[in-house]
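Here the complex is missing a single protein chain, while all its other protein chains stay put.
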Amino acid sequence: MARIGVFVCHCGTNIAGVVDVTRVAKYAETLPGVRISVDYKYMCSDPGQNTIIDAVKKYNLDRIVVAACSPRMHEGTFRKTIERAGLNPYLMEMANIREHVSWVHSDDKELATQKAMKVMEMAVAKVRRSEALSKMFASIEKRALVIGGGIAGIQAALDIAGAGYKVVLVEKEPSIGGRMAQLDKTFPTLDCSACILTPKMVAVSQDPNITLMTYAEVVEVCGYVGQFDVKIKQKAKSVNSKCIGCGVCVTKCPNRKSLSEFNEKLAPRKAIYTPFPQAVPNVPVIDRETCTFFKTGKCKICEKVCPTGAIEYTQQDEIIKEKFGAVVVATGFNIYDHSNYGEYGYGEIKDVISSLQFERLINSSGPTDGHVVRPSDHKEVKNVVFIQCVGSRDESKHRPYCSRVCCMYTAKQAMLLKDHYPETQSYVFYIDIRSAGKNYEEFVQKAQNDYGVVYLRGRVSKIYERGDKLIVKGADTLSGAQVEVEADMVVLANGLEPKANAKELAQLFHMSYDQYGFYNELHPKLAPVETAISGVFVAGCCISPKDIPDTVAQASATAAKVCALFSKEKLEVEPLIANVNQLTCSGCETCYNVCPYSAIEMEDKEVRRGDMRHVAKVLESVCKGCGACVGSCYCKAVDLKGFSDRQVMNQIETATTELSTND
Amino acid sequence: MKYELQLKNIKEGFRKDVERLSQQKISNCYQCGKCSAGCPVAYAMEYPPTMAMRMIQLGMHDRLMSANTSWFCVSCETCTTRCPREIDIAKVMDTLKIMAQAGKYKLSDNEIPIFDWIFLKSIELTGKIYEIGMIGAYNMLSLNPFKDVFPMGVKMILKGKISFIPHLIYNPIEMIKNIRMFKRIKKKDRERIYEKNA
Partner (left out) sequence: MLKVAYFPGCSLSSTAKEYDVATRLVCEDLEIDLVEIPEWTCCGATTAHITSELTAAALPAKSLIWAEKHNMPITSPCSACFSRLKMAHLNMEKDPNLKKEVEEVTGETYNGKAEVLHLTRVMLEKYGLENIKAKIKKQLKGLKIACYYGCLMTRPAEVCENDRVENPMIMDNLVSALGAEPIKWYYKTECCGAAFSLTKTEIVRKLSGDILKEAKTCGADLVMVACPLCHSNLDARQPEISKLLKTDLNMPILYFTQVMGLALGYDYMDLMMNKHFIDPKPLLKSKGIL
């Protein structure tokens, strides 16, 4: 027979104001197995906890029920209390008579008291079947994988490496730098983007703790927190490590058929190229899709001119296997493709450009050396129209969300244009100005007041060409007027969306994502850089659109999470996890398929001598104890420690019986 | 400000009526102005479409139903096609006209209701449109008997574009069926607009 102690908390008047706690305690004494029952003003206080410890010793108790607040609040507190009293911490149950009773039933004290008695009785019924559980530990591979070499990935890698841990930074493009490298200036301080980014890029290449893998992609992931097995595909660069980055090959390459991705297709690029002069690593790659040699077998000019013999046409794609303890995913964003907007010309009007194209045009190292000219005829511009919310706040384009940064970068672009060309006039069509951020609102005001940018409140209905002008048909809803502007160029504020292959990458890690492909955080407020997968963290625009400061803050937050994980010798894991009885498991894989955390592994095992079977196994360090597998198991082979079928059935049976009270 | 919006003037039933009859969610409108920007007739409207949507949201039936806005809607559907909130604005305009023509509100336009009546009467009685009769009747009823007679009307007759003989459904049984159908439609319309079944 169990020896159970019940401790009922008043929580000041929080509980005692509604529930008759004395009656609850009295009722507990009548239950089988209960040796002692007391009520106290604050059970969580030192005297309260000492009451429990003393009672355990005095009455030789082996199980405890605390009827108080939510386990979310004080389960940890009381587990430690009974551990101090010499009991296994998992032999304690909490009965929540505050959030579940007194706070929600203050209108009927009698019924509330009866419910409190029942809730307590259920906890007693459960604890009777509780078993001692021991803490679990797993080993940690103290190396981090960072996916994505934009500002988020760079920051995360630098911070983790700075703490002394090894990092592998994987980037799909031939250089790190990401979107930030494409920008001209940054709002609201107008710092030069490259000037603040390039030192960090160089720091990455020089950090002995960071291994940089560019032109590479993650292709397969197995394992779990502390032990991820990752396969990375290193695409053939066709240039080997002898390269000194002199750039002769790029200059001499006769093939200019491709358009530069870095310059947003505003300029051609060679078949052998680095995306931009400050690229890290400063090693070109050959684009085999367009290279004359790879297509026709003739040319080889780059090989001839290379002074160090670094060109290697025979290089093959390589799969590299690595082990990591934690992963930071920072894959960033694409801008919305405005060719879906028929009313803005289906992307076919040359002088209707995207915001990133404008960044490249106004950048002094861009394709026009910083001259803002029309892509169609290279003429300079006078009247420029900026249109906000293109692919944002638009249900008809399946992009109902606000992209957060467009209001600000549009104000910045209009100001930069005026700085470069004082005789230009900018018009901004907007719906609402969203400028929440330090010095952001002031920045937008400055654009209007000091730079004379005309803000018109209304979405543009249509853009069309007439002669060499663009006619922009919009409205200003504040004055109730239709507005027609004859513009030389139109800059669209393209919204932000996840990378095209964001979903595929998420599926490799079993991360969840929303309908657009943005990654889901574990908790949007309290765990904003964690994911439902232990050891996988996310930062930057792959979660949702955000600006550079927020992205950098998130990146550093992931680094802190990774470092905290790596600071431990072993990984402590809650023992409240699933457990498979392999003798009764039929190997149907249902649990394997329903597990949201990839915590079930199928193995072929000799469960009894001569009985080789395909059975499920719980990966203890991955399991979160959600119970999905328990519910799905056809042969009741899975059980949850701390919530065993016997415990839960006992609780339910108690819940459905009358209060066995004689008062 | 010409108008003070007082809570007691707000008629919630107006918004609900429009939403029910048009099957459009008016509260979805976030006033971006794209409909007004592209509307070819907004220049002639007392309130552009964006404002009309706002007035429905706020239940300002007295203002909106006494304005010319819906009557000047030419049903080109530019607004509907481009609305980022996927509201069929043209259909909302149709609904306002249907509500007014069903007698729910005072008509704020003469020309279109008269034309509609003659047009549909022509279909009801002949199954088709009888232009000369229709134009004549319209000109008489709109008190502008010589509108478009010279030179366009005369030229049309000379070019044989307008005939003096009505085109009919020749089969008398079909004609009777047609008239009966109109009768049934009228009954159902009344029920729908005045929510007789609800």
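For clarity, chains are labelled A and B in written order, and residue numbers in each chain start from 1.
Following the convention adopted for this analysis, a residue touches a chain if its C-beta (ideal position, glycine included) is under 8 Å from a C-beta of that chain, and two chains touch if they have at least 3 such contacts.
Quick caveat: nothing in here was measured; it's all calculated off a predicted structure.
Asks: Among B:19, B:62 or B:131, which one touches the chain that has been omitted from the display?
Replies: Residue touching the absent chain, from the options given: B:131.
Asks: Looking at the full complex, which residue from A:20, A:287, A:343 or A:497 touches the chain that isn't shown here?
Replies: Among A:20, A:287, A:343 or A:497, only A:343 touches the chain that is not shown.
Asks: Touch as defined at the start, partner being the missing chain; which of A:137, A:401, A:421 or A:464 qualifies?
Replies: Only one listed residue reaches the unshown chain, and that is A:464.
Asks: For chain B, which residues touch the unseen chain?
Replies: Per the touch rule, chain B residues meeting the hidden chain are 21, 23, 40-41, 44, 72, 74-78, 80-81, 88, 94, 97-98, 101, 111-112, 115-116, 119-120, 122-123, 127-129, 131, 135, 138, 147-148, 151-152, 155-156, 159-163, 167, 169-171, 174, 177-178, 181-182, 184-185, 188-189, 192.
Asks: Considering the whole complex rather than only what is displayed, give the residues of chain A touching the chain that is not shown.
Replies: 342-343, 345-346, 462, 464-466, 471
Just so it is clear, only the chains that are shown with their structure count from here on.
Asks: Determine the centre-to-centre distance between chain A and chain B, using the mean Cα coordinates as centres, and give it in whole Å.
Replies: 52
Asks: Using the touch rule from the top, collect the residues of chain A that touch chain B in their complex.
Replies: It is residues 343, 389, 393-397, 431, 457-462, 473-477, 480, 482-483 of chain A that touch chain B.
Asks: Applying the document's contact rule, which stretches of chain B touch chain A when the two form their complex?
Replies: Residues 30-39, 42-43, 47-48, 50-51, 78, 82-86.
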